[in-house]
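Removed from the display is one protein chain of the complex; every other protein chain stays in position.
By letter and in written order, the chains are A and B; residue numbering begins at 1 in each of them.
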Amino acid sequence: MVNVLHSKSFKRRQKKIVPYLLILPVVIYYIFFWVRPVINVLVGSFTDINTGGFTLGNFAMVFQDPTFWPAFWNTAIIVVVSVTLEFFAALALALLINRKFWGSSYFLFLVIIPMALPAVAAAAMWQTGLTPHGWLNSLLFHLGILDEGQKIFWLGGYDATKARLLAIIILVDAWTVIPSVMIILLAGLQNIPKEAEEAGYVFGGNYFTVLRKITIPMLSSTIQTAVILRLISAIQIWLIIVLLLGFGRLPVLVERIVYYHEEVPGLDISYQMATGYTVIVSILVSIAAFFYLYVSGAFKHREDAV
Amino acid sequence: MTSKSINKAARKTIFYLFVTTLLVGILLPVYFLVTLSFLSTREAYQFPLPMTPALKTDLKLGYGERGYLLSVWERSEDDYATVLDTNDLDKMRVYIQSILGTKITDEELAEQIARLESSGEEEVFFTQPRNLLYNYETFFRVTRDAVPALMRSIQIALITIVISLVIGGMAGYAFARYLFRGRDALKFSVLFVRMFPGVAIAIPMVLILANMGLYDQPMGLALIYSVGSIGLTVWITASIFLGIPVSMEEAAQVFGATKLQSFVRITLPLAFPGLAAAAMYAFLGAWNETVAAIILTQFNPTFSVVVYQTLLGATGQVNLAAAGGIAMAVPAVFFTFFIRKYINQMWGGMRV
Partner (left out) sequence: MAEVYLNHLTKRFGKNVVAVNDLNLQVHDREFLVLLGPSGCGKTTTMRMIAGLEEVTEGTIFLGDREITDLPPRKRNVSMVFQNYAVWPHMTVYDNIAYPLRLKKMSKQEIDKIVKDVAEMTSIGELLDRYPTQLSGGQQQRVAVTRAIAVYPEVFLMDEPLSNLDAKLRVAMRTELKAIHAKTEATTIFVTHDQSEAMSVADRIVIMREGEIEQMGTPEEVYDNSANMFVADFIGTPPTNFFDGEIRRANGTLHVVNPRFDMALSPENAALLQAYGKRDLVIGVRPENILLVDEADALLSTDVLVVEPQGSHQVISFEFANKIVKIVAPTHPPVSAGDRIHIDFNQRSLHFFDPQTTQAIDRPESG
């Protein structure tokens, strides 16, 4: 044994193990606190709650749930619109801050405050703002846009169309999320050597051609990171919706999970629905993420740096 | 001044005007939340809401049917509004303190009553300072365990930071410094974890944590929060370590340091700013999380759960909820402020 330990080949093999040893804790951690619950949910989703046998019935129930398709489409709309909107707004902000004007570091801090604001605080903020007596109407009144006694029912009233609710949710969510997308893009922008862009100007590009032809292509792997992270979390939106609108008014997929688990507890159906929805959501998120990575070419060229 | 420099100055002015407008637009909601948290309960339910909290309250005392008549100056109406008609001075004092959010003592009130009686006038006017922090005091006093919940939240956030930085940082270092089989696949799969909804993990975790005796415990929540933040920490720290030239470590080793020494004395200090920013992400994630906390706590809620309940629950008073929200946001914003310089380095790898 001593011999083996001291032999050269053993030492060298030992060195090869080092990276795996460093990663091992994460793997163990995930096995305990991720794989286990995920398997629980997976097994549960295929288990007949009465007989304990295998079934696809839980999924069938989810698809028969009258709120499934509305929830699916609401989620889809929110994801497409908000990821697009947030990306462009974040890019614009990042480009602005990257100009390093006087005071830009404080500007940066102020702009990322929404990111630091906890969801419940943000919800409190918008809830108090969007009620008929809220500060948004008050502000409009003080600005003379609303007359005495006139009020806008932002979230309420029978005339609240789904489109309006979606629009409000998307805007409110964007307010919270844009800073975190912006930070990733900003970091990427700061890693682009000045010369690259300057060369673009020297060869006669204007701001927008340089942006399109040089800056954005050089930023592509950063953009991928930002969008993929955002995409994954956008599909899982629900808390802000429930805090502003309560359950059921604007159903989305993850909201359904919580709804069945928390709001109609104890029934067999609630457990079946919750696990069924969970599995479907994860499949959808994975499909969306891989689809995006495929379309954006992440599998063609991999880069080390984010 | 040449026309050129005027032109330049004008453009600069327009630029800063634009930046300021943008900033106002972004931060206006926050401003109103802050304002709301300083409003008295009476003001908070008026329409239109005042755009700034009052710093003092103008009061008027007169004689009413049942006793003394208390009126308060209404900024929106530009007039006094009668709010109370009572003989009970205690009740009046409590009303002034709680509903009007105004400082007053028994003696001060008695003094004003005496003034009214002795003056022979119909009414007397007086002004009292506002107690701007009244909502905060109330929030922490009446809300079920706000203070212990705050302590728990801090504890959870700190444990989460430690777990994710230690475990995630080790993996991040491996990804940055070693080439090995399966490296890319592994690096992508740590992000894959996020594709499974966090809420959905929390549900089966109830049983798992209960078995470990960690249900309804801060440690249990920290363990769950770390699942989400480890993945990000791995990516962030990998890019931080990638930005520190290997030769910095190698130099230390050539000059007599062990691997561990070179990491602790060279790499760690150089990575510190980036690690601090990664810690901020972990902190925000743990501090702000609400849902898993709702599911995984029973008698020991976190601060965010308490705020959530104030917001939805029967105690729901908008100005209290606002105070709770702000109380919750302050540490997070503070943390962000101190770390703002390093935030960029988190995703970029830094230049040494």
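Things to note:
What we mean here is this: contacts are C-beta pairs under 8 Å (C-beta built on N, C-alpha and C of every residue); 3 or more make two chains touch, one makes a residue touch a chain.
Since the structure is predicted, the reported quantities are computational estimates derived from the model, not experimental observations.
Residues 245, 247-248, 250-259, 261, 265-266, 269-270, 352 of chain B touch the missing chain (whole complex, contact as defined above).
Everything below uses one rule, namely that only the chains that are shown with their structure count from here on.
In terms of their C-alpha centroids, the spacing between chain A and chain B amounts to 20 Å.
Within the complex formed with chain B, the chain A residues making contact are 16, 18-20, 22-23, 25-26, 29-30, 33-34, 36-38, 40-41, 44, 96, 101, 105, 107-129, 132-135, 137-139, 141-142, 151, 175, 183-184, 186-188, 190-191, 222, 225, 228-229, 232-233, 236, 238-239, 243, 254, 257-258, 261-262, 274-275, 278, 281-282, 285-286, 289, 302, 304-306. Residues of chain B touching chain A in their complex: 15-16, 19, 22-23, 26-30, 32-33, 35-36, 45-51, 166-168, 170-171, 173-175, 177-178, 180, 183-184, 186, 190-201, 203-205, 207-208, 223-224, 226-227, 230, 234-235, 238-239, 242, 284, 287-288, 290-291, 294-295, 304, 307-308, 311-312, 318, 321-322, 324-326, 328-329, 332-333, 335-337, 340-341, 343-349.
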